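Of the protein chains in this complex, all but one are displayed in their positions.
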Amino acid sequence: MLHITTLHYLVLGAALFLLGVIGVLTRRNVVIVLMSIELILNAVNLNLVAFSRYWQGIHGPTALHGQVFAIFVITDAAAEAAVGLGILIAFFRNKETVNVDEVNLLKW
Amino acid sequence: MNPAGMIPAGTNPPVATPFFFYLLAAIMVVGGVMVITRKNAVHSAMALITTLLAQAALYLMLYAPFVAGVQIILYAGGIMVLFLFVIMLISIERAEKERQFNKQWLVGIVAAAALGGLFIAVYTTTTKGRALFPEGRMTYGETQNTQQIAALLFDRTAGQYMFAFEIASLLLLVAIIGAVVMAKKRI
Amino acid sequence: MHALVQYIQSYLDSDKTPGGAGNIFWATVYILLVFAGLSVAVIAMNWLERKILAHMQVRLGPMRVGPHGLLQPIADAIKLLLKEDIIPAEADAVVFWIAPFIVVLAAFTVFVVVPFGPTHAITDMNIGILFMLGVSSLSVLGIVTAGWASNSHYPLIGALRSSAQMVSYEVAMGLAVVSVILMTSLNEQSTGTLSMIGIVQAQLAQQEWFLFKFFPLGLIGFGIFAIAMVAETNRAPFDLPEAESELTAGFHTEYSGFRWSLFFLAEYSAMIAVSSIAVTLWLGGWLRPFPNLLVGPTWDLLFSLFPGITFLLLAAMCFFNTARMPKHPLFKVQTIGLAGFGAVLGLIGLILVLPAVRIRVTDIFWFSAKVAGFMYLYIWYRGTFPRYRFDQLMKVGWKVLLPTGLALLVLTALVGMRTELWAELQGVWRP
Partner (left out) sequence: MTDPTSLSPLDLETPDKTFLDANELVINMGPQHPATHGVLRVILRLDGEKVMGLECVIGYLHRGVEKIAENRTYTMFNPYVDRMDYVAAVSNGLGYCEAVEKLLNVEAPPRAQYVRVILTELNRMASHQLWLGTHALDIGAITPLFYTFRDREEILKIFEKYCGARLTTHAFRIGGLQYETYDGLEKDVKTFVSFVRPKIDEYEELLTTNRIWLERTKGVGKISGKDAIALGVTGPVLRASGVKWDIRKALPYANYKNFDFDIPTGENGDTYDRYLVRMAEFRQSLRIIEQAVDNIPEGPIMAKVPKVIKPPVGEIYHSIEAPKGELGYFIVSDGSTQPYRIRVRPPSFVNLQALEVMCRGQLVADVIAVIGTLDIVLGEVDR
């Protein structure tokens, strides 16, 4: 209780990851599905940064690989959000809906 | 500012770490739950922003101020604004009245529960009485964090991620072009 | 009790910011001081803007409430607080309620790292400038949600315009800032810094404001930032979101009373915040003019007398105007009020001349004076310029400022690395 260890962060990350997974698997609104994906990515980031601190404790203060990874993940998240929302807009313009289960045709 | 960027123990200890950790963790989990349960996408987005900001604070507690800054400037200030923009461009009045969950929601919950079980199994595993992840031994001051990350990314000798960095920039370029192609009416 | 006093006193000899020294008491004091100072500055700015703009436009401005309208901001505040707080029936009440607070929080939180002096900041962060840019960009969220939650067309269009504008200009702004960060790394260890205090100290160490560094590169960077910061705060000539002739009042059309005043507060404190970034990055922050050239006790004494002299001059202006007041019984209260105000200013001036106070406030004075210059520029712009059209605004942001910023960044890096590059080139040519 008094010491916050790496495991605490990992559990929090796992909880967020699960929330994200549930969101992706159950929601119909594409926007919220995309947000759930962001949630998953953030859970991963949290783990990476927690690992980074753990790694620093072992390998000295310059062992920041986890943080560098987190930055790359954030970059990917930005790219993913841009493309995902672009697809969403194109989709909405064609089908006037934002529900994933109505995107069941390869062509319309 | 000493060379190693390390704060000697005792001079400036973090204040009430457990309290802030649990507070922020609670905010994040509640925010996460709200993200996946709200009917209105704007409410979801606001909950996600709260989660992201709380996470930035957690990064600060993990002595990762640069990641925290990037989190705020990119995630909360950039990506989420994009989300809000898109939500406002597409009408959501209709989406609110519709069914919110898809037909496979039960399967999704079950799969997530299985995954959660897996997590619990992993985290409770102990080898020879030791937890998988024992606590880090030292806490490091954040005074040189940004410089060290920069060294990892750009330095000629210590830098390992320069190629990855360039690839990431290429990825962003592709994403920009892709997003423009997707979203533009007439090219 | 004694331990507490000692804890409080222990900071006074420290050469760190309260946050850096980890002293919670002084950090709280600084937070309260900054908050109070900011509120006073916003109120003063409100009055000054109306007065200065009025005088630019051959008007008098507020003259009725108090002498020369000095109490007008207070009257306005009372009026706003007493107004009915209307939430439109079709609005999304929760989001409508939260949005102004997001904006205000974003606008106030940035002052955590603003360095009013080498120790006069709430805290100094390793990522100071990144933190400022990031947190101030959060106000976009408040604006977008405010426009959306109003559930009305004008606010929504205003909010979309506003946020598109802010997001676009953040890019150019960031590039200009990065060029300064490159400049900070020009020392023996080539250690650049993102810390706000570190940036000013780098200017002191390099004996040059970054405005004049690599002339004209620093100037160009400053120019980009100075344009982008006006667009960032949605002020004239980039006040499209609030273009009365097109959009009534922009994203806060549906807001009234207290909530509207929060937006107002946020707008002005955001103006002060971006001005402090500009001052810190290009104009030497808290440094007095010529800190390396005019050194010595005489010059130190002379420059540290400035704050007191300024206030005494303001007091003299008040007394002069008191003497010019009409000698009519109706103006008695006003005359006394103006004289009293002058007396208060004079007293502040006298206190500021005291040696013990003098050395502590001189940094804050120079910082505030530079920020005040920017505030005057804001008012001046508003009195002079017509409004850009939206496509022209985007054109300026993306087609002018962004390429200039990119070129500036590359040039700054090349010029900063010229000796190393030259050595490299010689190695290539003469193997």
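Chains: A, B and C, in written order; residue numbering restarts at 1 for each.
As a working rule, a residue touches a chain if its C-beta (ideal position, glycine included) is under 8 Å from a C-beta of that chain, and two chains touch if they have at least 3 such contacts.
The model shown is predicted, which means the values in this text are computed figures rather than measured ones.
> From the list C:Glu49, C:Asp76, C:Glu170 or C:Asp239, which touches the chain that is not on show?
C:Asp239
> Which one, C:Lys79, C:Arg389 or C:Arg418, makes contact with the chain that was left out?
Residue touching the chain left out of view: C:Arg389.
> Mind listing the chain C residues that contact the chain we can't see here?
Residues 56-59, 236-237, 239, 243-246, 382-392 of chain C touch the chain that is not shown.
Definition applied: only the chains that are shown with their structure count from here on.
> Return the distance between the CA-based centres of chain A and chain C, expressed in whole Å.
Roughly 35 Å, centre to centre.
> Where the centres are mean C-alpha positions, what is the separation of chain B from chain C, in Å?
Each chain reduced to its C-alpha mean, chain B and chain C end up 30 Å apart.
> Please work out the Cα centroid separation of chain A and chain B, and write it as a whole number of Å.
The mean C-alpha positions of chain A and chain B differ by 7 Å.
> Quick check: what residues of chain C touch more than one other chain, meaning two or more?
none
> Listing for chain B: what residues touch at least two other chains?
66, 70, 78, 144-145
> Show which residues of chain B lie in contact with chain A when the two form their complex.
4-6, 17-18, 21, 25, 28-29, 32-33, 35-36, 38, 41, 44-45, 48, 51-52, 55, 58-59, 61-64, 66-67, 70-71, 74-75, 78-79, 82-83, 86-87, 89-90, 92, 95, 98-105, 107-109, 111-112, 115-116, 119, 123, 131-138, 140, 144-145, 148-149, 151-153, 158, 160-161, 164, 168, 171-172, 174-176, 178-183, 185
> Touching residues of chain B toward chain C in the complex: what are they?
Touch list, chain B to chain C: 11-13, 15, 40, 42-43, 46, 49, 65-66, 68-70, 72-73, 76-78, 80-81, 84-85, 88, 142-147.
> Once bound in the complex, which stretches of chain A touch chain B?
Against chain B, the touching part of chain A is residues 1-12, 14-29, 31-32, 34-36, 38-39, 42, 45-46, 49-50, 52-54, 56-58, 61-62, 64-65, 67-68, 70-72, 74-83, 85-90, 92-93, 98-101.
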